[in-house]
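The complex appears here without one of its protein chains, the remainder shown in place.
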Amino acid sequence: MSGFEYILQQVINAVSLGSLYALVAVGLSIVFGVLKLTNFAHGDVMMVGAFTTVLLIGIGMPFIPALICGIIGAAFAGFLIERIAYRPIRNAPDVTRLLTSLAVTYILENFGILVFSSSPRNFPLPPALNDSWQLLDGAITFTNINILTLALTLVSLIGLGWFITRTTLGLGMRAASEDMAAAQLVGLDVNRLVIVAFVVASAFAGLAGVLWAAQAGVVQPQMGFTPLLKAFVAAIIGGFGSIEGALVGGFILGALEIFIVAFMPDAITPYRDAIVFSLLIAFLLFRPGGLLQPNREIKL
Amino acid sequence: MARLIISGVVVALLAGVAFGAPSLMSDYFVRILLIIALNSIFVLSLSLSNGFTGVFSLGHVGFIGAGAYLSGILSLTVAQKASLLPHLPAFMNWFSLPFLPATLVAGAFTAVLAIIVGYPLMRLSGYFVSVATMGFLIIVNVVLINASDFTRGARTFTGVPLDTSLPWVFGWLAVTLFVLWRLVYSPFGRRMKAVRDDTIAASAVGIDMLKTRLTAFAIGAFFAGVGGSLFAHYLGSFSPVTFYFAMTMNLIAMLVLGGMGSLSGALIGVICVSLLSELLRSVERGFTIGHITIPALFGASQIVLGFIFILIMIFRPKGIMGERELTFGFFRRSAKSQIKQGEV
Partner (left out) sequence: MTNINRRNALGLGLSTAFVLATTGRSFAADPIKIGFPANLTGNAASLDGPMLNGGKLAAAEINAAGGVLGQQIELVVYDTKSDATVISTVASQLIDSDKVVSIVAFSDSDSVLAIGPQIQKAKIPLITPGATSPKLPSQLGDEVFLACFGDNVQAAVGAEFALNNLKAKTGYLLTDIGTEYTTLLSDYFVKTYEHGGGKLLGKDTYKTGDKTFTAQIAKIKALPEAPGFIYAASLVDEVTLILKQLRQAGINIPVVGGDGYDSPLLLEVGGKAAENTYFTTHSYIGPGATPKVQKFMDAYKAAYKVDPENAFAALGYDAVKLMADAIKRAGVVDSAKIRDAIAATSGLDAVTGTISYRPGIAVPDKSVSVIGVKDGKLFLASEAAPSFVAEP
């Protein structure tokens, strides 16, 4: 394998990982944009989506309909969480809302353990999706599930772009994200917009959850935690609350993680997560608006 | 004068419990008592930044872990160091510290660490500081796993002498309470609350925000390091995963339930959550013994705790105590009025 092929393979790996991070981060950013809420429960909504899909495949449903049901299930879970846990504290201080989202995480995860046990279970992916493509005499490989992930990421993001720029609801959502009070002032139904934001974000979480689990090959109640942490980093690199930012941040993070392992000396690679989270702190300090909103004010 | 007598009585009572309990109670209850006291040190030290200064840190457990590991390394005997930590640098491998000095060094180390980490981080607020301190926790975890010359990596750190007894923990709890009480209800304490309640106004009247936050953060970290050392000498063996998100959640739940702006609230939170967890743990188990074939409800205790947490957030967002203190009518009444002023 030549140096060029090695690099190309690692770039493919980075894009594949990055698209997953981007999907999770976009959902986080939608909620943050509208509600200024750091939603820790987002990872558990991913888990709900993945489990729904696995259970439905288990009773004989084909993959694609099960995926769609998983997305719907996640969206419904997001709706319930907003209605039950977040709405009563919508105007509470940041910290109260952050803590409530932590409590929701705690409940959902342990509920998952109670119902499904904490042992991982198999994700029955159709074998065709596991087939791999070999290019340049096998030097470069990628799988159908990689392609599917990338394709669904792009399609869903284009759909989201259309939604927030072309529909009344989407425009309202963006207005609320820029200034909640002003949106209310001009007569927008804020409750409705918040629910829409949650449902859309949770649908993204559901999609990301199914794809994440499909790539991992297993589902388990704790599965949402790692992607959630990574998505925080991605969202903050790109600019928390900005959808484009989350997208860019996701791909940057994916590339960073792969390249650290691929090109750094062996003594450094085990510190990958430390490097990633140092970057998070650096961004918070020096560029809190992220890459895409360098001039955004942040309150101290 | 009354204060002095009351303090004397409280100290005598604590000492009585600390020294008397092991001979009166079963080891099980002694352990529960010890864990409650230990968690009180953790939660009190956490309340300084998270409750009184308004810097909601998710990285506190990182300091506890750092303190536990450092104290553990210092307390191993020279022979143990040679076998467990063969690659320890020469300046650390020729001596072994007794419990108290090791604990003090651990506290001092975490305080210095807090100043280094806090110097940049304390400029942030709201969720930014929470996410950044969470990053710190993850970084500590990665370092503990990878600095295997010092920490044995992911492998269990073991062989720490089991020195932590009830008198030690109660003694340190008393010191923690005393220091924090003096601090919180002092001019510096008012500065902390001013920074928490209105950053801009606080700066306008000349309060150095960074210095105030950093001081609170570092003092909290000192006691976290001390608590970490006590914890290390209680468990005897631990690994990096001991000091991670599960512990963070536990401490935050205790703090929030009790009330974030109150020292007695922190204590009440610890006691409530600890007793409730123990109770729920035996209820869970009750279903698995005998011939009752109800599936085990493992995880049920965590769900119940989570719901209680959300209900508190919705209906009593300031926790059980809010910002009041349980003083039984003693101590300075002014403490209350000070807090009132601080409220927005």
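We call the chains A and B, going by the order they appear; numbering starts again at 1 in every chain.
Going forward, a contact is a pair of C-beta atoms (placed from the backbone, for glycine too) under 8 Å apart; a residue touches a chain by one contact, two chains touch by 3 or more.
Since this is a predicted model, take the numbers as computed values, not measurements.
A.B. asks: In the whole complex, not just what's shown, which of B:Ala18, B:Leu48, B:Leu124 or B:Ile145 touches the removed chain?
C.D. replies: Checking each option in B:Ala18, B:Leu48, B:Leu124 or B:Ile145, the one touching the absent chain turns out to be B:Ile145.
A.B. asks: Considering the whole complex, which of A:Phe32, A:Phe198, A:Trp212 or A:Phe240 touches the chain not shown?
C.D. replies: A:Trp212
A.B. asks: May I ask which residue of B:Val78, B:Ile116 or B:Leu162 touches the chain that does not appear here?
C.D. replies: B:Leu162
A.B. asks: Specify the residue from the set B:Leu88, B:Val241 or B:Ile314 that touches the hidden chain.
C.D. replies: Within the whole complex, the residue contacting the unshown chain is B:Val241.
A.B. asks: Among A:Leu28, A:Ala74, A:Ile89 or A:Ile113, which residue is in touch with the absent chain?
C.D. replies: Touching the chain that is not displayed is residue A:Ile113.
A.B. asks: Can you list, in ascending order, the chain A residues touching the missing chain?
C.D. replies: Against the left-out chain, chain A lists 1, 6, 9-10, 13, 16-17, 113, 117-123, 127, 130, 132, 134, 138-139, 141-143, 212, 215-218, 226, 257-259, 261-262, 266, 269-270, 273.
A.B. asks: Need a quick check: the contact residues on chain B for the chain that isn't drawn.
C.D. replies: Residues of chain B in contact with the hidden chain: 26-28, 30-32, 35, 145-146, 153-156, 158-159, 162, 234-239, 241-242, 246, 278, 281, 284-285, 288-289, 296, 298-299.
One rule holds for everything that comes next: only the chains that are shown with their structure count from here on.
A.B. asks: Looking at the complex, which residues from chain A come into contact with chain B?
C.D. replies: Residue positions touching the partner: 36, 38, 85, 88-89, 92, 94-96, 98-100, 102-104, 106-107, 110-111, 113-114, 118, 225, 229, 232-233, 236, 270-271, 273-274, 277-278, 280-281, 284-285, 288, 298-300.
A.B. asks: State the interface residues of chain B toward chain A in the complex, per the touch definition above.
C.D. replies: Going through chain B, the ones touching chain A are 54, 56, 120-121, 123-128, 130-132, 134-136, 138-139, 142-143, 145-146, 199, 209, 245, 249, 252-253, 256, 297-300, 302-303, 305-307, 309-310, 313-314, 317.
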